[in-house]
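Every protein chain except one is present and positioned as in the full complex.
Letters A, B and C mark the chains in the order given here, with residues in each chain numbered from 1 onward.
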Amino acid sequence: MRSTPTAQAVLTLLAACMAAAPTVAQQKSAADGIAEYRAMLADGNPAELFEAKGEDLWKKKRGPKNASLEQCDLGKGPGVVKGAFVELPRYFADTSRVQDLESRLLTCMERLQGFDPVAISKTAFGQGEQLTMEGLTAWISAESRGLKFNLPQAHADERKTFELGKRAFFYRGGPYDFSCASCHGQPDKRIRLQDLPDLTKNPGNGIGFAAWPAYRVSSGEMWSMQRRLNDCFRQQRFPYPGYASDVTIALGVYMGVNAKGAESIAPALKR
Amino acid sequence: MHTRREMLTRSAQVAGMLAALGMLPGVAQAQTARYNTAAFDAKTMADLMKALGGAAPVESKDVTITGPDIAENGAVVPVGAATSLPGVKRLLLLVEKNPAMLSAMFDVSEAVEPNFSTRVKMGQSSNVFAVAMMADGKVLYAAKEVKVTLGGCGG
Amino acid sequence: MTHKKTLFLAAAAAATVLIAGCAAMGPKPDYDTLVAQMMTGSFRDEGIAKVDRLQQDASNAACSQAQGGSPPEAVANAIQQAALKSVRMPADGKFIGDWREGEKLAQNGRGMTWTDKSAAPAANGGNCYNCHQITKAEISYGTIGPSLYQYGKNRGVTDADSPTAKPIIEYTWTKLWNAKAYNACSGMPRFGHAGLLDEKQLKDLMALILDPKSPVNQ
Partner (left out) sequence: MADPMRIRAQAAGDKATVRVLMAHEMETGQRKDAAGKSIPAWYIQEVTAQLNGKTVLTAQWGPSVAKNPFLQFNVKGAKAGDKIGVAWVDNKGDKRTDETTVS
């Protein structure tokens, strides 16, 4: 956590460059500064607090049926959590739908525990049962940490959803004419100082799709992919996407399939 | 039964008195009733030292402040205070331009190293300080500037 | 709604041609209809962000279909021509406002989201630093668009009111008003055309990058 003397010397040097040299050096030191900041935060990600809560919520008897989620099938059989996250979204025969982690959890919470999935979908982020979703997605993703994304595309609906997701990704609209691709369609771009992953292909281990859910430093909240997409659409100046709506699941399939082979670091730490 | 507010106010007064007398114990007594409200309300270094009964701080290379040059987000800024000097009673972490300067105050016992890291909120770019209050009454500090950038789309 | 339907139909017709081309591979899902269903079924109104924002005009429909590539040349040309025609030059013939105000707008990334209260230009920022380097002092800038540092200086603008500067002044105004005039699928919002910024705000942004006194051109 502490700056070693060497690190401090480097920083001093960088500071000197910043004062004297033109744009290139300045930019480099800004990027280095941000990298240093992120490294300082890497140890002690508050996402751990949510993981612990999520594991508890998975095992606890809750809801009108007073049941746990331990028999929930996330795609690898009832109760199998390890490795499930890196294969989602996928097709589920018992619902005849392609589902992402959040929509699948809604199914389990409805069928096993008796919760109303529509009510949960309509609940504001950070409140009520949405807090349950934060914890569960944090823990379930953590159980696949270090594994590589490998979404199934064997079922026709999975392939169809990929194609729909691709079209949704490039769908331009709203007052700014933005699509997902406006920010995430090319490599090596930034907004302000934020690096933008190119989500049309595998952007690398622990980047983009492989970094969510994540603890958001700016708001001190745990964001699952559903919430990440919701805020993308907000900044895209689009109308409001429903929680676990078709477009969000289709985008999940598109990004997830593109991320094949990327190692998951979720739950990560993000600005 | 005292309300919590009364307790706090009273404890602040007591702490303030003790501090003024230089009697605030350096080693912990695990009681919440001595929260130093005056110190945590202080807007300036002078007010803060008054609330803590400390002398005017002097810059020292034996005190270390750690923190990033640039914080991607002011909501969470990792900072640390440490000193290599023996005889430190208390270490403080301050953010100069926050509405109240004092973020955290650590009482040092012989069983713990005078070296603490935490994370603070910063409203804007500012100097951050590590302040060491010594047993001999000296107050030493180190400062570092942390730039807070506007991240994301700014929306 | 009529407009929207027409576009979807046009898109569907184009898709039919494509699908016919690979009919041998068996029936394909009708993606254009499915996408339309997915979009309308997935979004709802929130604050100032209503679902009518999903309606695409000709340029957004064509550029979406191109999926990051370029639409057919004829389509692209038609989009650019229409965009060029949409541009309104300043009523008083003056293009350059106050670069200081322009800098504030460039810094401001707000506007038009469902958490914004008003869609009026006064409530909107320019979002410029999100994608462009502009002044040297601001190190937190994006790289989706080209650097605008020394934009006027590099183009030899020493007096923004001079006749020699006129072509670049008008080009820049057009770019800000409707970027699709020069590039059918430009990623830049159509600040004038879409009513995001008013004439005064655009003049202030013009000043930021073209006024020789602006820090951009030092």
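In this text, a residue touches a chain if its C-beta (ideal position, glycine included) is under 8 Å from a C-beta of that chain, and two chains touch if they have at least 3 such contacts.
Owing to the predicted nature of the structure, the values given are computational and were not obtained by experimental measurement.
Within the full complex, the chain left out of the display is in contact with A, B. The chain omitted from view is touched by exactly one of B:M49, B:V63 or B:V76, namely B:V76. What subunit B contributes to its contact with the hidden chain is residues 4, 8, 27-30, 32, 35-36, 39-40, 75-78, 80, 95, 98-100, 102-113, 115-122. Counting over the whole complex, subunit A has residues 1, 43-44, 46, 48-49, 52-53, 215, 220 touching the chain that is not drawn.
We take it that only the chains that are shown with their structure count from here on.
Between the Cα centres of subunit A and subunit B there is a gap of 36 Å.
If you average the CA atoms of subunit A and of subunit C, the two centres end up 28 Å from each other. Work out the mean CA point of subunit B and of subunit C, and you get 49 Å between them.
Counting partner chains per residue, subunit B has residues 149-155 touching two or more of them. The multi-chain contact residues of subunit C, meaning those touching 2 or more other chains, are 113, 129-130, 139-140. If you check the complex, the residues on subunit A that touch subunit B are 1-3, 11, 14-15, 29-30, 33-34, 36-38, 40-41, 191-194, 217-220, 235, 271.
On subunit A, the positions that touch subunit C within their shared complex are 22-23, 26-27, 30, 160, 163-164, 166-168, 170-179, 181-183, 185-186, 188-194, 196, 200, 233-235, 237-242, 245-248, 250.
If you check the complex, the residues on subunit C that touch subunit A are 29, 31, 34-35, 38-39, 41-46, 49-51, 53-56, 59-60, 63-68, 112-115, 119, 129-131, 133, 136, 139-144, 149, 187, 189-190, 194-196.
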